[in-house]
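Let me give you the structure first, and then I'll get to my questions.
Of the protein chains in this complex, one is absent; all others appear in place.
After this line comes chain A, so read on.
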């Protein structure tokens, strides 16, 4: 890593190897599909081949008579238990198993429980469903047409596919600035539907104990406590009788936040059969039916004065929510955090209007490391700034530099009401431009362009950038809740008598390295070795309540909670040390030490050599020491952290591509990423998160896409059709850090899990379009898309290529 990193030193912090990797590199991780309980049965889901059809009947008799089948669950079975529909995160309901209609291809219709997974699959073919096909709504732009088929006729009085209208910002002030702008640029942009596609698909082992009435669910849950509440609500099992255990999770990216029909059917299957039931979806099921991401059709306008100062932004969005409005986001934010679309710039007024619509596609929208739709917001503004630069003949780096918020503006209240905590954007952009050698790359680009014009042969070089601002760490209780659950996180820390500690967390790692980072936080506060801190997560019987890991919220919220809990333990230790040393607590000085097994120590101010270590204190706190009133003994504390604000990490990315104009192929030659996520607890883990997100960005910009044909057929239901980038498409990442601590986080840290996924797609797209000299073309810029853009006939990505 190059660049300046100050402020991330600190006891316990640093690039220590990840504790969890010992088992992962040995192949000893334990994932849901590794779980085998005695007598376990296997479930399989029958899915709709149609995007839209009425169900006339479901006949399961032949499947039920299969010798290995134990139960067949249909919509009717669930309706009898009041479980055919479930609430979504966004004030809607979604079908668990279809009763009236199927509303997207791949929707769940029936669930078979059998002795083995082969028989369960075989029996699916024995279920006879009589469908009456209906015309589908496959094109979001036609969803509100007069006479469009009404998808949600289950809702009383529904006559169209309109879900919501939402707006933010000041329309009048924006209009006034547009009216006096010297220049206005407009652009239509699609952020197409993509999928989080974690390598481990979703799955569950539901185990209902008929004697105790207790339900244990081993499952892929990014938010175990929220899941427990959902099972209680939907299945009617008291919350204290439900235990959610999330074992190792092989990637989440928001795919494992929501509740899926397969999970609930496994629970019902276990209740009906009295045996544990495993259900693990296959790749196609994952890609077809679980939460997709994005699908935003945006129209953006940007207004500038004659000197290139951006005055105002105006946006209207058509948001394709699929057949059920099930976006996983704080309840009061129907468009997620899209409202932060003014990005990193000093923009006086902004307004956006978002219209959500139903289509015959799977539900979702908020997933894939999007920070509740900051991805869409950043893509919009970073693309618009490039369009403005092109339209006004300005260099995109200079235009950005002239409009970036300067450090003296923080804390900054944006035109749409977001309060950015801290930032130094010009420094990040300058660092990135220096690293890439901006002038030289531009000179090289010019040479290539001249050569191309002379010979007709490529490659053409392009440079693209983005300066993004993230908004993560949801969130303040008074503003944000998920289904009525405020977004504060608990944490519990106990130091054992012999010194090591256990930290219990509500959030749940899916690969982010929580076992290491959170142990480092405790190490930072108490001076214990990282290896002496056990991190417990993912088991609702053994962890405090909290909202889980998504939206880059773990370090901002649970990390702060861990720090606060450790601080409380340190203060307890001070009280005990005062008794041990027979001095007043105020006369003690804390020294965090060097991370040895003794931990930090308290010494008597002004009396050299008189001190006790945390390890000694821990034993004493559990021993016979006579403690004064108010000091309970033992070293254990819990806390609930309610974040005062989001954190606003940011970064400047510069991408250099070569494009072969004869074929449309893109080669991402370089990628410089300067990230600022405040204080870095484990810089190596942070960089790992960034590497992954940059690869995501290349994926989305160049190849990832879920498209549908006119009949609503899903065209991306395998990894042959839904392309993820490989190492071959990723250049050696050139990373650097600046450190602007968050003023309100106890450690100065900000979230970083999604920064690169949010910030990188516009840099890649801007680079490709810069290379080919095209004003705009939509992602993914596959060779065909690039070539067609060069022909002046860009491809619309969300519908089938014809």
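The rule is simple: a contact is a pair of C-beta atoms (placed from the backbone, for glycine too) under 8 Å apart; a residue touches a chain by one contact, two chains touch by 3 or more; residues count from 1.
By our rule, contacts and distances are computed from a predicted model.
Hidden from the displayed complex is a chain whose UniProt protein name, among "Carbon monoxide dehydrogenase medium subunit", "Citrate/tricarballylate utilization protein", "Peptide ABC transporter permease" or "Protein NirF", is "Carbon monoxide dehydrogenase medium subunit". For the options A:36, A:156, A:306 or A:728, the residue in contact with the chain missing from this view is A:728.
Contact with the undisplayed chain is limited, among A:81, A:183, A:233 or A:283, to A:283.
Set against the missing chain, the residues A:443, A:607 or A:784 yield one that touches it, A:784. Note that of A:236, A:623 or A:662, the residue touching the chain absent from this view is A:662.
In the full complex, chain A touches the hidden chain at residues 33, 117-118, 121-122, 280, 282-284, 662-665, 702-703, 705, 707, 715-716, 720-721, 723, 725-726, 728-729, 782-784, 787-788, 791, 795, 800-802.
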